[in-house]
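Below: one structure, written as structure tokens.
Apart from one protein chain that is not included, each protein chain of the complex appears where it belongs.
First chain written, first letter: the chains are A and B, and each begins at residue 1.
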Amino acid sequence: MQTSHRTLLAKLLALAVAMFLFAVFVLPPLYDLFCEITGIGGRTDGKYEAVEVQVDTSRQVEVQFVAANNAEMPWKFYPMEYSVVVYPGETRAVNFFAHNTTGEDMVAQAIPNVLPNNAADYFHKTECFCFENQPLAAGDQAELGLVFIIDPDLPDSVNTVTLSYTLFDITDRTELSVSQIQ
Amino acid sequence: MLKKAQALFLRSLGATLALVYVGGANAESAASQLNMPQGVTEVSQAAYDIHMIMMWICTVIGIAVFGFMFYVMYAHRKSRGAVAENFHENLLVELLWTIVPAIILIVMAIPATTALLKVYDTENADIDIKVTGYQWKWQYEYLGEDVKYMSELRTPQDEIYGREPKGEHYLREVTEPLVLPAGKKVRFLITGNDVIHSWWVPDFGVKRDAVPGLFTSAWAKTDKPGTYVGECTELCGSGHAFMPVVVEVKEQAEYDQWLAGKKAAAAEYASTIGKEWTFDELMVKGEEVYNRSCAGCHAVNGEGIPGIFPALKNSVIALGPVVEHLRVVVDGIEGSAMQSFADQLSEVDIAAVIHYERNAWGNDVGDITQPIDVLNYKQAK
Partner (left out) sequence: MAHGPATLADGWVKYISRWIFTTNHKDIGTLYLWFSFAMFILGGSFAMIIRAELFQPGMQLIKPEFFNQMTTMHGLVMVFGAIMPAFVGLANWLIPMMIGAPDMALPRMNNLSFWILPFAFAILVATLFMEGGGPNFGWTFYAPLSTTYAPDTVNYFIFGVHIMGASSIMGSINIIATVMNMRAPGMTYMKMPMFVWTWLITAFLLVAVMPVLAGAVTMMLMDINFGTSFFDAAGGGDPVLFQHVFWFFGHPEVYIIILPAFGVVSQIIPTFSRKPLFGYSSMVYATASIAFMSFIVWAHHMFTVGMPIAGELYFMYATMLIAVPTGVKVFNWITTMYKGSLTFETPMLFSIAFVILFTFGGFTGLMLSIAAADIQYHDTYFVVAHFHYVMVAGAVFSGTAAVYYWLPKWCGKMYDETMGKVQFWIAFIGFNITFMPQHFLGLAGMPRRYADYGLQFADWNMVSSIGAFMYGAAQILFLFNVVRTITYGKPVDKPEVWEGAEGLEWTVPTPAPYHTFEKPPQVQ
């Protein structure tokens, strides 16, 4: 092969490898930075560090709780209260009931969802059982806690916020890291 | 020859369009086979209206453009002696037919926007219904009322496979329809249990995907009691065409009565769970449950589909220890299409179907599984 071709080949190979390394090592931190700066894309459901807010007593918001089981997840899982009424800025705690009715130890993951879409950014969870895996031994029950605050900046058009959890069976995948779950 | 063909084409086009408009005008009648229904809610009416506006505009533009084209094909043919001119550019004309359509589109966008705003207005609902799509049925839960049930296709497999004549409500009948009160705003919270489904009721103008792991929302409010049929509209596996949506809207008083009845039935069921069923009673019930909820995959004769859905006839599980059989039906098999039926079938139904599977098709295990056994399994430590 001609020397100039050989050099070109070497340069192109090096470029391909560099692109690959860039994609694996440089892109993820860049994405994280981008998401942090713009606030979009999937970080709104992380643990919220509460700041001092004025409770807005001029309006009330109904917060409904809905539970769902994904396929092959046979636990009993439901909210202890169907809905509560809160003031924006007020801290409130509620519980969900979970019961592993099978004869095996299992681990679950609850995935949250907020409706309507434009309320999602204003629903802050300071403590949530959805932040971690939930292990339950065979036959065990548990009351799972959630502490939340509705941001006073919640758009005026929203009077009802629905928080739903879908419970998944992740017994076979427990090395999963769940600190930043959407 | 071409002229005749053109005339024929235009006449057929005209006839078809006439049919469509007639159909549109009588949208509630049998002619709705041609056009979208107007439906019974504000949203369905808005969808219909914008659909008709768009169709009219496109028809007018189409007639103008194709009419001109047919004229050109007639008047400028070589066989008529036409001699080709040579022009090939005209800036004014190009600008006009860029700007005028753009203006028409902007005008169309206004009613299109108001219609969409209606679709998204889920605030201030009177009732919330959680709709869950399963392979291959729906579950409806009346949030805050503790009423929850599955709604499955009721048409027998025999009708589908041509062994029985098809009934009037072929593929439009379910075990238990969703019941709603007239005059109240209903919000639907929709999710999927396994794969993506989609809940559609044309007469309500509601279609929302049922995605596993998240919830979507829609709303409907109608003053017209009646039965409204819809479909699953996202490919979800082999039963996609076999999970219709049936909604019954009742007057408020009738609805209240129905809801009270559901709650009473649930209470009564809980209190009679200890009843001892006979072998034959369980076989009859089991066959009914099996043909409705299991035969879609495992086949009426228990032989399944090789390589896809295991046979139950002569199977290790059906012939083996009951507790393993319970485990499969109640807990499901992780990573497969066999779901957990704990939430979908009552203890009576599960006991009956397990009993049937263990004793039908020559399996003849001879044991009896009672509903209380299923309850105990579920609560076992």
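Assume a contact is a pair of C-beta atoms (placed from the backbone, for glycine too) under 8 Å apart; a residue touches a chain by one contact, two chains touch by 3 or more.
Quantities reported herein were computed from a predicted structural model and do not represent experimental measurements.
Peer 1: Of A:Gln64, A:Ser83, A:Gln109 or A:Gln134, which residue touches the hidden chain?
Peer 2: Considering all chains, including the one not shown, the answer is A:Gln109.
Peer 1: Tell me which of B:Pro177, B:Gly205 or B:Gly286 is the one touching the absent chain.
Peer 2: The missing chain is touched by B:Gly205.
Peer 1: Which positions on chain B touch the chain that was left off?
Peer 2: On the chain B side, contact with the omitted chain comes from 2, 5, 16, 20, 32-37, 43-44, 46-48, 50-51, 54-55, 58, 61-62, 65-66, 68-69, 72-73, 76-79, 82-90, 93-94, 97-98, 101-102, 105, 108-109, 112-113, 115-120, 159-162, 166, 168, 170-172, 194-196, 198, 200, 202, 205-209, 211-214, 216-217, 229-242, 244, 305, 307-308, 335, 337.
Peer 1: Can you list, in ascending order, the chain A residues touching the missing chain?
Peer 2: Those residues of chain A that touch the unshown chain are 70, 109, 111, 117-118, 166, 168-170, 173, 176, 178, 180-182.
Simple rule for what comes next: only the chains that are shown with their structure count from here on.
Peer 1: Residues of chain A touching chain B in their complex?
Peer 2: 64, 66, 68-74, 82-83, 101-103, 111, 113, 115-116, 138-139, 157-160, 162, 164, 166, 168-169, 171-172
Peer 1: Going by the contact rule at the top, pick out the chain B residues touching chain A in the complex.
Peer 2: Interface residues on the chain B side: 120, 122-125, 128, 130, 132, 134-135, 143-144, 189, 191, 193-194, 212-217, 327, 330-335, 338-340, 342-343, 377-381.
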